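Before any comments, here is the structure.
Only a single protein chain was left out; the remaining protein chains are all shown in position.
Labels for the chains are A and B, by order of writing; each one numbers its residues from 1.
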Amino acid sequence: MATYDWFFNALGLRDWCDAGTSEAPMSMTDLLAETGNAVEEPFYAIPFPSLDALNEACGQITQTRDVVKGLEEGFLAIRPALRTILDPITQPLSWMLDGTLYLFTQAPWFLIMAMLLLVTWYATRSVSVMLFNAFCLSFFAFVDHFEPAMETLAVILVCTVISAIFGIPIGIAMSKSNRLQRMVIPVLDLLQTLPTFVYLIPLIFLFPIGESRLYGIAITLYAIVPIIRLTDLGIRLVDQDVIEAGNAFGMNARQKLSKVELPLALPNIMAGLNQTIMMSLAMVVIASMVTAPGLGVLVLRGIRNLELGVGLMAGICIVLLAVMLDRTSKAALSRIDRAKSKTS
Amino acid sequence: MKFKLLGALAVVSTIVVGTIAIMSPDMLRKTATSDCGTVSITEMDWASSAVVTAVSKFLMEQGYGCEVQVVPSSTVPALTSLAETGEPDLLTEVWANSTPAYEGLLAEGKLVELTSVLSDGGVEAWWIPAYLAESNPELTTWEGIMANPAAVGGKFNDCPSGWACDIINNNNLIALKAEEGGLERFQHGSGETLQTSIAAAYADKAPWFGYYWAPTAVLGKYPMVAVTVGEYNAEAHTCNGSVDCADPSFSAYPAAKVVTAASQAFVEREPAIAELMKNVTFTNAQMGEVLAWRLDNNASYDEAAVYFLTNNKELWANWLNDEAKGKLAALLK
Partner (left out) sequence: MLENTPKVKLRGLFKIFGADDKSVLPHVQDGMGKEELLEKHKHVLGLQAIDVDMQAGEITVVMGLSGSGKSTLIRHLNRLIEPTAGEIVVDGEDVTQLSQADLRTLRQEKMSMVFQKFALLPHRTVQQNAAMSLEVRGMDKETQDTEARKWLERVGLGGYEDHYPSQLSGGMQQRVGIARALTANTDIMLMDEAFSALDPLIRTDMQDLLLELQLELKKTIIFITHDLDEALKLADHLVILKDGAVVQQGEPQGILLNPADPYIEDFVSDINRARVLRIRSITNPLKSKKFAGDVEADDNLESLIALSEGDTALTYRVMSDGEPIGELNMRDLVKALVPRISSTQAA
């Protein structure tokens, strides 16, 4: 006697319902009922008219598990089509990751260190940041974590670059169209909250597990969100008076974008880039679960073996990496932001 | 004015619902238990263990009147917790061979081994898919694979870093000179990707070669054939279990001892339950059947337990003491 029998009886669907059998496996509550020790359900425990509850009353209604199974089968069905579309698009990502990893791990340590410090100097022109970076890099090398740290750094850099290349144009497009913004924002929310494994495991069906693009996609999809949001925000927040002046002097859309909007939105865009880097680092451990090399592997090992020290040390290295990148990007930002730095 | 009314309504309804919840039958039942108190039991994050836990929970609650608390966990944290704090009370499906810490804790008396819950012992081996074994029978031997590594995909799918099998497989592969022979060792980042790679290979009928264990849902759903490499050698296997093994030589996996463990304190506190858990064992065939059924019917762990319980009444009836048999008489008819 199911809760919602009355509904289907009232609609006169009893015969149609019984034609479909309810093939559900016996549930625990049913078993408990058989033991005679069944728990008295309180009077108010009426089940919500969910698919399963309705199925008990009417066998024609599919159960939730069948819907779930349907999703799975649907995915497997469109797999070949998805593969043909996604494979060429994501192949460059694999190349970039593999290439950068190769470079960072094969080159001798002094070369890499020199190159990184040079880049730091060029970007920030700040002695204190450069010294700090030198200290961090030396620390990694000193505790024999240099190679994993460089692997993580390589992955982060590639993913950040990809995020910027795709994220900034999307952000610009969003800032120009309210409708696009309304459509994209839920997607961004989804990317940040959907558990990574939910979309990663299906991806393994599309690309072989050894491919670096798997974790590349995982990190990029998560980390691209801040830069999109902040580019959109930054451009929308540009002083409308200056835009009006641009219009009044006959600028076209491209000129406005390059001469007015992007330079004035730059502080926000750089903040977005900074956040993208931080989010990439946050994903390091999950990426390692999908076979990304680097410090995440050490953290996982520490967790699985309860080698607290291993996990902690790798964790400290990740934090130092984060601080390094954070300070470097912030120093680069304040140097680019000339207008602010020259305020009298 | 309107908001004050709403606010008052919210407070009152919270109080009402809270009272009802507190007075729910669960709570009422608790005050009516007989001899058994609260028992905490682990639910590990793989299918066979979850089934064991669900079945045990049912028997303990319905037969012995215990208040059972299920603790989701995994091997190493559960072992450490039991050794250091004495909780949780019952550890299900500890794969003793794969857990270096286990023997030490057993020797120290920090835990008690109740029984081998998988009576046949778990199977750990290196596998290729059944379709591959059918089309290329030579690949069921190591020599066959070495002759043509590309036929199995050119790589060995290995356990994630931190699992015992990671160290063992690595040493075995070194001993077999797999790398020089053209077989790359690919280490998965997590158990999930390892098992998904099998599923993905099956979907494409692609070649696959690597480590896995039974009884599991994956091996139940996707027929695999074990590759014959060599015999079990106790000495070699022990050495392989350590990272510092100087000169590894190959050893196949022994039948894995899979046990239910408990603390000494628990055994003294609840002797009846300890007796019950000593009896709760499954053959690989029985467990495999349940797992396969679960996959085919998209059932939950609870439903799988129900399936087992309804179809094996004589079996588990023998696990119970007389008092419990009496309580479950209605079911056992």
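Here are a few things to note about the model shown:
Going forward, a residue touches a chain if its C-beta (ideal position, glycine included) is under 8 Å from a C-beta of that chain, and two chains touch if they have at least 3 such contacts.
The structure presented is a predicted model; accordingly, all values stated were derived computationally and were not measured.
Within the entire complex, contacts from the absent chain reach the displayed chains A. Considering the full assembly, A:242 is the residue among A:2, A:107, A:242 or A:282 that touches the omitted chain. Residue in contact with the omitted chain (choice from A:157, A:233 or A:251): A:251. Residues of chain A in contact with the chain left out of this view: 239, 241-242, 244-245, 247-252, 255, 259-260, 263-264, 338-339, 342-344.
We take it that only the chains that are shown with their structure count from here on.
Our note on geometry: chain A versus chain B, Cα centroid distance of 31 Å, whole angstroms.
Residues of chain A touching chain B in their complex: 25-28, 30-32, 34-37, 39-42, 44, 65-66, 68-69, 76, 79, 197, 201, 204-205, 208-210, 215, 287-292, 297, 300-306. Of all residues in chain B, only 20, 24-26, 29, 58, 62, 76-77, 80, 155, 157, 160-163, 186-190, 192-193, 196-197, 199-200, 203, 297-299, 302-307, 309-310, 327-328, 330-331 touch chain A in the complex they form.
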